[in-house]
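With one protein chain held back, the other chains of the complex are shown just where they sit.
Chain IDs A, B, C, D and E follow the sequence of writing; residue 1 opens each chain.
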Amino acid sequence: MIFRICVLLLFALSMRAQIFTLTREQMLKYTAANPYGRFADGRPQVPDSMLEKVKGLSIEEVWSVLHEQPGYKDQYAGEGWRIMHPDKKLVGRAVTLQFMPARADLQQPSDPNTGKSGPHISPHQLFIDDLQNGDVPVVDLYGKIEGGTIVGDNLATAIFNATKTGLVVDGAIRDAEGIFPIGMPIYFRGVHPSPIDYSTAMVTGVNIPVKIGDATVMPGDIVFGDRGGLYFIPPQFVKEIVDRAETTHIHDEWTKMKLDTGKYKSSDIYPSPHDPALKKEYELYLKEHLGK
Amino acid sequence: MIFRICVLLLFALSMRAQIFTLTREQMLKYTAANPYGRFADGRPQVPDSMLEKVKGLSIEEVWSVLHEQPGYKDQYAGEGWRIMHPDKKLVGRAVTLQFMPARADLQQPSDPNTGKSGPHISPHQLFIDDLQNGDVPVVDLYGKIEGGTIVGDNLATAIFNATKTGLVVDGAIRDAEGIFPIGMPIYFRGVHPSPIDYSTAMVTGVNIPVKIGDATVMPGDIVFGDRGGLYFIPPQFVKEIVDRAETTHIHDEWTKMKLDTGKYKSSDIYPSPHDPALKKEYELYLKEHLGK
Amino acid sequence: MIFRICVLLLFALSMRAQIFTLTREQMLKYTAANPYGRFADGRPQVPDSMLEKVKGLSIEEVWSVLHEQPGYKDQYAGEGWRIMHPDKKLVGRAVTLQFMPARADLQQPSDPNTGKSGPHISPHQLFIDDLQNGDVPVVDLYGKIEGGTIVGDNLATAIFNATKTGLVVDGAIRDAEGIFPIGMPIYFRGVHPSPIDYSTAMVTGVNIPVKIGDATVMPGDIVFGDRGGLYFIPPQFVKEIVDRAETTHIHDEWTKMKLDTGKYKSSDIYPSPHDPALKKEYELYLKEHLGK
Amino acid sequence: MIFRICVLLLFALSMRAQIFTLTREQMLKYTAANPYGRFADGRPQVPDSMLEKVKGLSIEEVWSVLHEQPGYKDQYAGEGWRIMHPDKKLVGRAVTLQFMPARADLQQPSDPNTGKSGPHISPHQLFIDDLQNGDVPVVDLYGKIEGGTIVGDNLATAIFNATKTGLVVDGAIRDAEGIFPIGMPIYFRGVHPSPIDYSTAMVTGVNIPVKIGDATVMPGDIVFGDRGGLYFIPPQFVKEIVDRAETTHIHDEWTKMKLDTGKYKSSDIYPSPHDPALKKEYELYLKEHLGK
Amino acid sequence: MIFRICVLLLFALSMRAQIFTLTREQMLKYTAANPYGRFADGRPQVPDSMLEKVKGLSIEEVWSVLHEQPGYKDQYAGEGWRIMHPDKKLVGRAVTLQFMPARADLQQPSDPNTGKSGPHISPHQLFIDDLQNGDVPVVDLYGKIEGGTIVGDNLATAIFNATKTGLVVDGAIRDAEGIFPIGMPIYFRGVHPSPIDYSTAMVTGVNIPVKIGDATVMPGDIVFGDRGGLYFIPPQFVKEIVDRAETTHIHDEWTKMKLDTGKYKSSDIYPSPHDPALKKEYELYLKEHLGK
Partner (left out) sequence: MIFRICVLLLFALSMRAQIFTLTREQMLKYTAANPYGRFADGRPQVPDSMLEKVKGLSIEEVWSVLHEQPGYKDQYAGEGWRIMHPDKKLVGRAVTLQFMPARADLQQPSDPNTGKSGPHISPHQLFIDDLQNGDVPVVDLYGKIEGGTIVGDNLATAIFNATKTGLVVDGAIRDAEGIFPIGMPIYFRGVHPSPIDYSTAMVTGVNIPVKIGDATVMPGDIVFGDRGGLYFIPPQFVKEIVDRAETTHIHDEWTKMKLDTGKYKSSDIYPSPHDPALKKEYELYLKEHLGK
């Protein structure tokens, strides 16, 4: 408890200088549809139990609900990622960081270190220091490769220790050889030996909407990544996706079981059986397995 | 036998509505050089025993014969594939499916379901229902990714159960996570969570020549795929390729064996030995191993 | 009259060997919605008077009708064209020609010259010989540049003399310097000094649906090209587009006239006036100018 | 005066709902180096007389000062523009507009129309209504082409009437044919017949820093565009650029005059003469022409 | 005469330090097929009278001879050029300059200024100082844009004054606005406001073979550029190209004259007439016009 409050204070201190941050009031306004609790700064907190269920989903199950929602056409970012450890699903709550090309008149007054005594701490490291269990850092570095390397092996270790999840960066990572053994899933655009370069890039926003591929990501969105790409799920849709997916799982299990018998054409079975007896058999199977 | 005729009738029924299909007469005309038997619809049937031999080839051995044939410059499609399971060779007889961007005036009269009672079966699923052992579906989806996903895990299972081979699609697949465990080699351009979208794409041809990369593929061509790309071998060249490859296998075996002794410069041995004694040694080795 | 019949016979002779051609019966089936007359081969013949009206349109006016039609999402091909004489609108009736990469087993039996005595005439030149006034050749050369040059200055002259329109080729042209002075609008992908190369490309279809960019083009479609790209308008939509455009013309004329006074904010006037007096003024203006 | 206040009030009304807007206080903080006056909302107002001088510059003269400033490496955006009327220089004060992919939970509460009676006015049109003489709209539409068309001929007319300058859009324009005759310089990425589509894009910021190419643009920056690309000049550097350019103009005039005599090698004259007599001649020429 | 010798001496002085230069002996060896005279340094000197004739050619006429020469497949560089003044043909004798990414251990000992007193003259400016009437500088800057700008308006003026031709640079130019009025044809890859940057690029060769696009260019090759791209013609082929082109000119003149009568199909006339009377007419026409 004490720790939580400390974090909050630090947040207020370290980040108030950013050009863009959503106030708690704004966070509530722009995530008004969130049906769950919230963190101290207003960010939606989809419960851990729900995150566990999301880990069992496929990206198509996310699509099947989200593509029907008017006003949410582009929550998917599928093109051009390089993926480290594509065999591990990436699931967690988005925290967002936005960079833009550096210019001194904006950078100097917005750097949290300006006017502070004590050691200089890079803005992205302050951001990493605030990460919590279940968070997924989502970093908009506008595809920058040289000097756009958000972490090397040391900070990647720090992220993984804090979050137990992974990382999304529309930019680069450094020291791919050193990061590989950590075993965390990372979605990135490139690799470069240079460290992040604050003379060409500056932090402009923390926990604001950011554009990743063709998706707008909000803090508190559920990040879902696998071989098929990345989805950013607004909290208000998580439950429906999880609920519908159970039926899809059972349907696909039954469909492939039937096809594996070699006795049917695909259209006898898929997308749904036409024969009344098969139909009945499937419905029975579904009833028996739902909720198990 | 009975089964074969059924398939043929079904074919006639289900596909007669397509805009483009080669009649049996046309199939014979355009594959007149085929030295083997044929399926009921006229498609060349390179024998299974020959397919087994093709599985032992390398793509360079295919090249060495095909690049010499006047009029067959572009049977290779090597650029821009993503390959699932590149460690498994893809070998089989091509069946082809062509899509174009949808327009209602063409799509409605050419859909096999138009004017038919009973359940609606998507044209590409009718195509999958007709697949036989040893077939390789080769699908021209003109590089379409979103809404250009020819299969997900259910239909991929259906294809693999029917063919025991794999899939080539100049377009996308869906549910890469669910398809991966099936273990079939797939050559594709991208992945997307959406299903195939008949409001933007329509089937225009079945078992016609299709363009894949820079190659024109005919039904009955032998599909050959490995890490090095895809070849589409007209039936009339299969035997010569297989025959010549045996010599190449023995040659490479001997060459590498000699180089591994560390006693020779590469030009002493490769492409062929200059020294009369070595020359003789190689010829003896070749004679002993040919046909074994 | 005599001329028309000759053309038809020639057509039957010269082209029957093509792999794909729509028979008159198929042409009627796939253009059943055409409200106008037809050429002898069944191709829709949107009247010249209507073509004249189409020349007064903008590409946005075409879009405003076509984007509403279910099943016609992609009649626009806007990306990646190089345009010769972009200041001249291209309007006419599509005739289509399809190429694929050459392979001898298809090319030899489908070449109209095979088995014929007399001089060899290249298939694309036979196609050009059949062009009529108001036609626009639409050629699918699958983006081929070297050896994919459908015309140089001589054949471009032949096309322009016959059609008085222009040319669309998803491929290349030759002799850009010599073609430029002819003054016809051409939409093409590149330029190369080589002539078309029948050892790497072959004609596979004449007057069939072809894919150009993301559009499927049918013979008889109205080609509409300007600086904004290309539209292929199915005949059944031409009249509605022309009718609606008249209102848009008057609306834009009035809107810009008002804005030019400098007395209004854009939202006072555009997209439509809110003020009742202005509304009335506009309606009066519209009534006075419609049909003039 | 009265007018100025009205504008300010309107601004407050129309735009307060945007997710991101710099308050007057923030505007002062982030443009603290501005040596000139300001608009009511705090945006720097480089004087008209200075804008006139900027029109006489070349892009190299801008570069020669800006590339030396630590912290301003990337004020140039030169790649990938299509330019309408490249022969006319684009010079004016930036006002900025930022879009992101639409999502309903952000879009609804941030739309200025939400909860307002009266006619719905699109956010980008409200932005256009506020433009003043000498402004250059700089729009971040993240390269979107279809549905990313910020203006057609009507709104382009409105912009030109208000600003007498031009337009920069990292996105598309509509109705290129209708916009061309207005004669204003426009830097854009593509053309599409569709209007802007608020179901896939939403306004997220007005008069905030935006990223255009590799540059971060601030409201009040001087936009400078010619055949060589675009520069966004922070107000604090305008005077130095103008001052130094005069010398460069005279230097280049003298250099080319000398080279045109045909009596010198380039290195006798350029970058500066080595010969003492020539050196003296140049210095005299410079002194005589400076300030004229 | 005196001037010529001076140039030669200067050449020897200024350039001996380059990493790669062909000695006169090497120049003779690698241009042994040159049928014309030579410059003092051994570079082939195709006569001015021949250059005049080359100006009347089209790029297709160059192609028609060169594509037949075994061992000269790739003398054409057609892709990806931006052309300034494409309406003016570029014809002249190639002089070549090669850059590579800078590294100090190579750059310092190969800079002609090293160890010399007097003013520092940039290596590319020494190269420009040596240009003669009829030369075309061909510069391999490996596609470099930022810092790869071989000339601005001052040095472009120097080049044009010396050569009366133009410029080819696989790299960039600076100050496009200032260069445009000079009116010389330039083939380049991009534009950037920065000057050439010797901390990232260094001169590695003068008058050696350089790679431009897919062509290898030798000093003394005839550069031929128009809207259709660039050809680099080895001297030994110039005469044959010029001779054959005359026939092509007359042929095309006659062909278009005939087609313009509107009485013939294209295949009656092109590529050559079949009808004996027409054939005769053409042959007569050719005889009458040859050599005129």
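Note that contacts are C-beta pairs under 8 Å (C-beta built on N, C-alpha and C of every residue); 3 or more make two chains touch, one makes a residue touch a chain.
Since the structure is predicted, the reported quantities are computational estimates derived from the model, not experimental observations.
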Among the chains presented, those that the missing one touches: A, B, E
Touching the absent chain when the full complex is considered, from E:101, E:119 or E:183: E:101
Touch list for chain E against the chain that is not drawn: 19-20, 26, 29-33, 69-75, 100-110, 142, 199-200, 204, 208-209, 211, 214-216, 218, 234, 236
Interface residues of chain B (partner: the chain not displayed): 58-60, 62-63, 67, 76, 78-79, 226-229, 231, 252, 255-256, 259-260, 262, 265-267, 270-271, 274
For chain A, residues in touch with the removed chain: 118-119, 121, 125-126, 128-129, 152-155, 157-158, 161, 174-178, 180, 190-194
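One rule holds for everything that comes next: only the chains that are shown with their structure count from here on.
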Chains touching both chain B and chain E: C
Rotational angle, Cα trace of chain D fitted to chain E, multiple of 5°: 120
Centre distance in Å when chain A and chain E are each reduced to the mean of their C-alpha atoms: 55
Inter-chain centre distance, chain A versus chain B - centres from mean C-alpha coordinates, in Å: 39
For chain E, residues that touch 2 or more chains besides their own: none
Which pairs of chains touch, using the document's own definition: A-B, A-D, B-C, C-D, C-E, D-E
